[in-house]
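One protein chain omitted, others in place.
Letters A, B and C mark the chains in the order given here, with residues in each chain numbered from 1 onward.
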């Protein structure tokens, strides 16, 4: 499996660069018989589209998706689904200034070090536009999960040092920062405004909650549900950390504080708390899955920085153009999409875990 | 690739349960011509062996490794290397008490939920003994890296709330907690002692530093070096979080604080700081790789907890027997081993990234 | 790795159905720095295009390929290359007659049995149009091999019972059956004409020769070069057999007849014959690679056949419309493409087989 493919049973292969002709994804392993149309995908894609608030790049792209294969008469057929979005708004000219220079915090230097050649236009393959394929694929995964009653919700947990106090799911879509707390959202907006004036940018944390997941998902020992989630989340550009349940805070706790006690109320096993974040031994434990992803501040800032040219000469750089002062709100839907993909994969993989399941399928 | 296999070019497949006949690993994709003997592996294995301090289980196992294949006349042959350690110290009797009960914080419940059957002896497959295979494989990976001048060093960064102030690499092996700071190690030991008296346990954070890594490792977009490290680290039992470079702290920084400026001193590109932790866009950037893994407190505690039996009845449990009050010191070598495996895999994978490299091999 | 992806280091993912909007392929793992433009791919694609002789379907499609990603300023960048061909000549009406019926020798029944739903238009995913993606990917693989002086040539070895006597490589492109023997090509053409009059179809054998392959390619024991070729060839629709070197004839030989003796002429090891077909123990032996693929007759025939409807009623069917009376000539370029892909993958994979190669790359 090469670097552009992710997933074992439900797998996605993304392709495309920021300023190429198009970006897209192939989703393979989708079970047949799921109702699916362009709109299902478009709705999720619209949540990551730029240009929707003053906190995101003014770059205007309609990002209209086409389903090119794998769907017939409104249903998935079991064959690979190809999804494509054209890159309508090429402004290659914007990037000629940075053609021969490494932008700090970007992948300019490392792509050149690796490949000896670099598509310098807008980050090329390392651009946020690559996530279009992920979100499109995530829309399909979400459709599948929906049919089993599983729902996923991601939101901004913090911007800079401003962290949400309460989580009101209804609030999330009401503010441009996708925070579930109106007051925090307001403060964060003010903070971003002040930082923008300095020509600077900010980071934040995305939290994601998955409801109604059955116990038993995740394959020991390397395809643990949390390990696959961690890989998925760290594969998103600008992410710097992943934690599940108590996460890093668990390191400071005692066993008696971090363990979740069990209760057998009414015959069903229930955990009395959820410090684990829904995973024990890498397998879902029937509680909500709760994890967080840290995103660094947008590296593109207009404040002057020291850097070097591709030929090794010292330079000063001030990055102009259309850039998000904070990447977090647009990363929310990407986190949600990748979570849906990981969970779909784990669900499909899990149906081969017991002989009794296999018999159920073949003894019809 | 099923759940017990990890890695694309340099791959490991671990097998074995806590109380089965043996545990082991198959390492495939090892290049031919590397000097290797049992002792190379044994040395690394001895670092994870239990019973070496008052902070680790009294369970005495010699954990002697045998290389069963893939090495001929002292050198690797390019064929799979099978490594095995017998489980000498079976004490299945210890576990009969927990046969019908779910230990809080353990994978007892989830394994049963997934498979409908559970090897209840000592955690079975979810036991820490599974890491023997990882460490043995890591020893081989380390040998390979050593030949390219790459070195890896992991250590305990914090125990509970006690965090190291300075990092003195020479100190690490001098204290049983593998902390690089003598004072912190002393305080942590006292803290653990006090917690042990309460029948409780503690967590902590392991930090890992990789020196001398060439720029260019990691395959966008899903096999990013940081994504693969995250997967590897979260696949270790009891780990709850992963961060690289500034990690979660980056979420509170501004772009101007988190970006690493470049300098072209003497023609070679150099970063003036290392907030990135050695990775930009998922590709190594030539700086030290620096990442951290959070471990929860050992779930086995003698303090009484609420739980349920496998038939759903409420119970009280107090876990007796030989258990580490803190898992962190023994996890240090596992983190190091998994890091070595991930980096080896990335190194081998990277040699196919440029046509110019391919020509170099075939135009001999 | 799901069913639409093939290859470990050099991997292809094909997508698309006969009567969908388009068909295409993602090629990932292509080393950077290879000169590549649309024309390189178009030339190879033109060799599989229908409508070029009286022996192929009259369906007229221009099959113009677009490279959508992975190439910048005329060179591959190391990122995934997306190639697409629009399905311009939709004639869905043609297929309404077979909507509710299983065509003998086709995959109609099995797709429905597997997925419970079937895109009945022109075979859907099992259509020969799926091979467009393979040929496009093969063009890229061929470019890479060309740079190392490796060349691949496939041709029709037999049609029905007419087998080529001599192999004149210059003749291949001169006749519409791609046979390397003018006389055999003439006889075969007459034979096909006579069979077409009966409303019937014929099969044949494709042979493929690879020159100048270095010894050492292929990864024991399951990724043997011959095993990977066999998988690739049997993955082509209508193929029913694969053999390498003496193939099935070897089963009737004695060891003294089938073994290739070695000679050390001038220091270099040389085989004195090539019964092995270029592979020993699954690893290339420095001789020409020679293998054959058997193709069954085109299943679409106008002669009436017994069959059943999707609801299980007995029916008679006579398949009208545009169909090749023989699939072999158009399969020639597909065999060549898949061979190029397998060999590329083996070449790239092989560079990790020796520590000495790894050192060569990193000790620059």
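Simple rule for what comes next: contacts are C-beta pairs under 8 Å (C-beta built on N, C-alpha and C of every residue); 3 or more make two chains touch, one makes a residue touch a chain.
What you see is a predicted model, and the numbers here were worked out from it, not measured in a lab.
K.L.:
Which chains here touch the chain that is missing from view?
P.N.:
Per the touch rule above, the missing chain touches A, B, C.
K.L.:
Using the definition of touch stated at the top, determine which of B:70, B:220, B:237 or B:282 touches the missing chain.
P.N.:
If we include the chain that is not displayed, B:70 is the one touching it.
K.L.:
From the list C:40, C:63, C:243 or C:336, pick the residue that touches the absent chain.
P.N.:
C:243
K.L.:
Tell me which residue among C:24, C:299 or C:329 touches the hidden chain in the full complex.
P.N.:
C:299
K.L.:
Touching the left-out chain: which of C:8, C:75 or C:330?
P.N.:
Going through C:8, C:75 or C:330 one by one, C:8 is the residue touching the chain not shown.
K.L.:
Considering the whole complex rather than only what is displayed, give the residues of chain A touching the chain that is not shown.
P.N.:
Touching the missing chain: residues 1, 8-10, 29, 31-34, 76, 78-79, 144, 147-148, 214, 220, 347-363.
K.L.:
Contact with the hidden chain only, please: which chain C residues?
P.N.:
The missing chain touches chain C at positions 1-6, 8, 14, 102, 104-107, 109-111, 113-116, 125-126, 130, 158, 160-161, 195, 198, 200-205, 215-224, 226-235, 237, 240-248, 250-264, 267-269, 272, 275-277, 279-286, 294-301, 303, 305-309, 312-314, 350, 353-354, 356.
K.L.:
Can you list, in ascending order, the chain B residues touching the missing chain?
P.N.:
Looking at chain B, the ones touching the missing chain are residues 1-5, 7-11, 13-17, 20-24, 26, 28-29, 32-33, 66, 68-70, 72, 75, 77-82, 84, 114-119, 124-125.
Here is the rule we use: only the chains that are shown with their structure count from here on.
K.L.:
What chain sits nearest the middle when you go by CA atom centres?
P.N.:
Given all protein C-alpha atoms shown, the central chain works out to be A.
K.L.:
Measuring between Cα centroids, which chain is at the maximum distance from chain B?
P.N.:
Farthest from chain B by mean C-alpha position: C.
K.L.:
Distance-wise, how many Å sit between the C-alpha centres of chain B and chain C, to the nearest whole number?
P.N.:
44
K.L.:
Report the inter-chain centroid distance for chain A and chain B in whole angstrom, where each centroid is the mean of the CA atoms.
P.N.:
Each chain's C-alpha centroid was found; their separation is 26 Å.
K.L.:
Residue numbers in chain C touching 2 or more other chains?
P.N.:
Residues 1, 8-10, 29, 32-33, 78-79 of chain C touch two or more partner chains.
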